[in-house]
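Handing you this structure, nothing more for now.
Just one protein chain is left out here, and the rest sit where they should.
All chains are identified by letter, namely A and B, in their written order; residue positions are counted from 1 within each chain.
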Amino acid sequence: MSEQNTYLPYLMTIEKVIKEAPGVKTYRLKFQDEADAEAFEFKAGQFGEYSAFGEGESTFCIASSPTRKGYIECTFRDTGRVTSGLASLEEGSTMGFRGPYGNVFPMEEWKGKNLLFIAGGIALPPMRCVIWNALDLRENFKDITIVYGAKTVNDLVYKSELKEWSDRPDVRMVTTVDPGGENADWKGEIGFVPTVVDKVAPSSENTIAIVCGPPIMIKFTFPVLEKLGFKDDQIYTTLENRMKCGVGKCGRCNVGKLYICKDGPVFNKEELNLIPAEEY
Amino acid sequence: MKKLRDRAAELLSQGVVSLVIGYEEGTKRPRPLFCRNSESAEKLIFDSRCFHNLAVYITKKELVGKERFAVTAPISTLRSIMQLYVENQLSEEKLLVLTVDLSGELREFTTFDEIAAYVAQFELKRGEREQGILSKIEAMDRAERWKFWMEEMSHCFKCYACRSACPLCYCSKCVVEVNRPQWINPWPAPLANMEWHINRAMHMVGRCTACGACGDACPVGIPIDLITRKMMEDMAPEFGYVPGQPAKQGNALSSWKLDDREQFIR
Partner (left out) sequence: METKYISQSGIEQWFNAIVISGKRVFAPVNSRGQVDFKLVKKLSEVADEYIQTTQSIKASVYPKAEVLFSYEKVNGKVTLTDFDPESVPETVLWKVHPCDAAGFKPLSAIFNWDTADKLHNAHLVKTSVVSFSCAAADESCFCTSVNGSPGNTAGSDIQLTMLPDGGAIVEILTAKGETLVALMPNVFEADKGEKKEKYLVDLLARFNLEEVNAKLNKAFNSTVWKEQSERCLGCGACAFVCPTCACFDIQEDAHGSKGRRIRCWDACGFAMFTLHTSGHNPREHQSQRWRQRILHKFSYMPERLSVVGCTGCGRCSRACPVDMNILEHITSIAKQ
């Protein structure tokens, strides 16, 4: 009996390339092997290792929802060797994918609750997965509020989807840009995400808050949520760390006794409090 | 040694320096010691067994802090300190150097010139070990030498102990750590290892003071210090260096003259 080689990627075809923002792209990927496509399953929150053959692998969340079959999507910024290798690929090109890895957002437990999504900048991708998942199963949840902000209007990702969410009567969509990031046509909020959350002041009663963003945004958002009455087990986030193997062997993402790739990347604040803060 | 301990304790208790980097007894031989108070100065030792090149700690800003500090320095460390000085990696005001001369007297230096004058008395010569191995290699032809070093390279596992122990490898981002482009393959394999060591030797030309720290640090016994030492000996007459004296002319790799005999640069 031959074991599977964990490090051997699936071959994927880039079906669609969407330019989200300066340096940021979304790729829609299809499995080249039909059997792989059929068998593939994942849940919101999980991530993968995406290969540019010749450069290496990079870790991104799976940004599409498991409710939408036939493809997966990833959104990434061109910042280093691998991401610039990926960014140079075109529609029809082949890249690699390994996954799904990591734990999941416990959406079963959230049934019947209000959901508050808070995201900043390039951290909307990990949330987009769970947002679409929730919207595709809309009847399972009560009020859904999304607060999303970026540095400038140009830096907002998934622009067409932001509009879709905004147009839906069953979603409260609040978009913001940092002070100075607005343009003449901007009709949304102006202010840092934590400030806007405070302003929107959603009720913490029977609500789950899912927060994702740069460390500084998270640092200032948590106290706001606390002020609004959110308990630690009502707050969820997804962490990022330097990762390579994705399966808890290479040692890079080991923080305290946890491995971000195995015990995470999804954590609630209770669990987060146990991780040595200086190490992630 | 008592004079050294007393002086170190005095410098610390008087606040002249905030740290004395020296040696203490280790498991099998002396090892580096960091004295941040006068009590710990009791552990200081200084004798011919003190091998480590303590100059490697001088460029670690986090370790030495912003205040003045002292180093107890045998000859090899003194040579590296001089080279660091001409490479603008340290300033006279920040460093106080202590050493014990051949007659057992405690010497204290606060300026580069004082160190240079003292070191000038000591000729940089090959020791028995170096002479033994180098004379064998020098008797080999090119093919035999390549074979010798590739055999040694097959043992290297890219732990970078050589680089970490070298006082002159202070680059905040080493050439192997650059991945755009990937100049040197980072995995251990004989040729990839050879690439690394040749590259490092090139970056050491005119700078290496033959302290032997790299060879001593290598956990798999590769006499890696001999490559840089021989490079230093061979290049000295070409570039006007004197082995053991600080190279004020700058990095050989980046020096050039209009009448250089190579044609490709013109």
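Simple rule for what comes next: contacts are C-beta pairs under 8 Å (C-beta built on N, C-alpha and C of every residue); 3 or more make two chains touch, one makes a residue touch a chain.
Everything numeric here is computed off the predicted structure, so don't read it as measured data.
**Student:** Among the options B:His52, B:Arg68 or B:Arg229, which residue touches the chain absent from this view?
**Tutor:** B:His52
**Student:** Touching the left-out chain: which of B:Val16, B:Met202 or B:Val220?
**Tutor:** Checking each option in B:Val16, B:Met202 or B:Val220, the one touching the absent chain turns out to be B:Val220.
**Student:** Determine which one of A:Tyr71, A:Trp186 or A:Tyr280 touches the chain that has been left out.
**Tutor:** Result: among the candidates, A:Tyr280 touches the missing chain.
**Student:** Given the contact definition stated above, which residue among B:Val17, B:Ala165 or B:Ala247 touches the chain not shown here?
**Tutor:** Of these options, the touching residue for the absent chain is B:Ala165.
**Student:** Footprint of the hidden chain on subunit B, which residues?
**Tutor:** 26-29, 31-34, 52, 56-57, 62-63, 152, 155, 157-161, 163-165, 177, 185-189, 213, 216-217, 219-221
**Student:** Please give every residue of subunit A in contact with the chain that is not shown.
**Tutor:** These residues touch the chain not displayed: 2-9, 11, 53-57, 79-80, 83, 92-94, 96, 215, 240-242, 244-245, 247-252, 254-257, 262, 276, 278-280.
By definition in this document, only the chains that are shown with their structure count from here on.
**Student:** Centre to centre, by mean C-alpha position, how many angstrom separate subunit A and subunit B?
**Tutor:** 48
**Student:** Mind pulling up the subunit A residues that touch subunit B in the complex?
**Tutor:** Residues 80-81, 84.
**Student:** Okay, in this complex, where on subunit B does subunit A touch?
**Tutor:** The contact residues of subunit B facing subunit A are 179-180, 182.
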